[in-house]
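Here's the structure, in structure tokens; my notes come after.
A single protein chain has been omitted from the complex, and every remaining protein chain is retained in its original position.
Entry: subunit A
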Amino acid sequence: MADAAITVEGAEKRYGDKKALDGLDLRVARGTVHGVLGPNGAGKTTLVRVLSTLLRPDAGRIEVAGHDVLGQAYEVRLRIGLLGQHAALDEELGGRQNLELFGRLHHLGAKRARARADELLERFDLADTGRKAVRQYSGGMRRRLDLAASLITEPEVLFLDEPTTGLDPRGRAEVWDSVRSLVGGGTTVLLTTQYLEEADQLADRISVVDTGRVIAEGTADELKARIGGDHIDVVLRHAGQLGAAVALLPLTGVTVDADRRLLSAPVTDRMEALSGVVRALQESGIEAEDIALRRPTLDEVFLHLTGDDHRVKEAV
């Protein structure tokens, strides 16, 4: 792929015995939004830190915007923007002061740094609050300013490491809108997230990462097709009837959580599954406390993709 903005081949990073990156491969086409989806500790942040030259990989070939992250770190830094997990701002300074500071450090010169700060404050709807200390900003405002700070030089490649973790729904929506507005400007975006929905909303393609490796890759639709559709949860009144229910109910691939008296199973047709379960319960006299249809959880996505049963049961 000649037109790759990010190329990662066999990236490895070890911390003592723990392999944070274990032969990770990734290619991101120029001008696209790529989601990296995975649970805590999957290696997402390590990947972003390696790509943004903050961390030296132990092995692998890693190129960002056409430059090697090890040998040409300076060239890479000229072309990237980074939004880390926590807002990387000077809390004591105002919003405008922060942007001017980062502009100067990008060597824009005093005048252009000031103009760029004004432009970005305007664009991220922060013009009124530019003088206020960042300490007094709301979570969503802080994140938008942080995003503005990572766009000072209109980077070729932008890294967003869990951009909405810890934000309330409104803050999340604000950040999503900002990210969407970037796309089309030609910027390549690599976004890490724990939320299936977020990757779904924003990313053209998604890499699912676990234990330092990519375990699945594709568009959101492709992945969903592999993960399967909805699930049905049935909570019984008596734990003693769990075995009988598994045998009787018209479901396949049932998992049982005895402590919560819970049966779960993937379903293809929501209505058919629901009416089938209700009918079977009535006929057999097994008492249910609750029946619910729901989207698969991220745990189930990983169960499906890794086939790693016991780990998910622990999580459930």
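Note that a residue touches a chain if its C-beta (ideal position, glycine included) is under 8 Å from a C-beta of that chain, and two chains touch if they have at least 3 such contacts; residues count from 1.
As a working rule, contacts and distances are computed from a predicted model.
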Undisplayed chain, where the name is taken from the UniProt record, one of "Septum site-determining protein MinD", "Transport permease protein", "Alpha-D-ribose 1-methylphosphonate 5-phosphate C-P lyase" or "3-oxoacyl-[acyl-carrier-protein] reductase": "Transport permease protein"
Selected residue (touches chain absent from view) among A:Lys18, A:His107, A:His238 or A:Arg260: A:His107
Contact with the hidden chain (one of A:Leu93, A:Ala115 or A:Leu305): A:Leu93
Option touching the unshown chain, where A:Ala149, A:Leu167 or A:Leu182 are the choices: A:Ala149
Where the missing chain touches subunit A, by residue: 49, 52-56, 74, 77-78, 80, 82, 84-94, 97, 101-102, 104-107, 133, 149-150
